[in-house]
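Removed: one protein chain of the complex. Kept in place: all other protein chains.
Moving on, here comes subunit A:
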Amino acid sequence: MPQYFAIIGHKGNPIYEAEFSIQQGNQKNLGFSQELKEMNPFILHASLDIIDDLQWQAVPSNSQYTNDNSSGSGSNFSISSTGGFLRSKNVNNTDNCYLGKVDHFYGLAITAYISYGGMKFVMIHGTSTSGGSNSTNTVVIDDNACRSFYQEIHELYIKTLMNPFYKTGDPISSPVFDSRVRSLARKYLNK
């Protein structure tokens, strides 16, 4: 299943983006469809409001909201004061870096992670059958693998930050960073 991953800076600017489409065997074309490719940044940025809200919650808790309609940002778009909605259930409550699933959009799941410096790591998980027809089955997210993936990225990000020539908020253009992220994606997200 394909993923779209981005690191969002303090001003809502992407400092790194990548698309992962893992090929298994001789299956072809497992990536996002073309129109979805173009939509991905919008979908991702639409979830930033929810992440902003969760960022300062004492317990970014998994609420009991079970939103069955997968119509994404529906009409009753209200964020409860006790916790975000649509969160995945088995997120460890005491961990407020990894937020788990924060949003969804037509069957695509969106997970997020916030670093100590307020950088937002966000990822859209697509379905493997994201061809022409919009599949209605929502993506199941393996929280443990996802959390490990984000933590590894976090570590890589800090290493980038240790470069005295790198300014916070600049795009990360290092090919090493890119290739490391991709190999991590293969390791943790290849399902």
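Assume a residue touches a chain if its C-beta (ideal position, glycine included) is under 8 Å from a C-beta of that chain, and two chains touch if they have at least 3 such contacts; residues count from 1.
Just so we're on the same page, contacts and distances are computed from a predicted model.
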Leaving aside the chains on screen, match the unshown one to its UniProt name from "HORMA domain-containing protein", "TRAPP subunit trs31", "Methyltransferase small domain-containing protein" or "Membrane magnesium transporter".
"TRAPP subunit trs31"
Just name the one of A:E19, A:D49 or A:D142 that touches the chain not displayed here.
A:E19
List the subunit A residues touching the unshown chain?
4-6, 14-23, 31, 40-41, 55-58, 92, 94-98, 114-118, 148, 151-152, 154-165, 167-168, 171-180, 182-183, 185-186
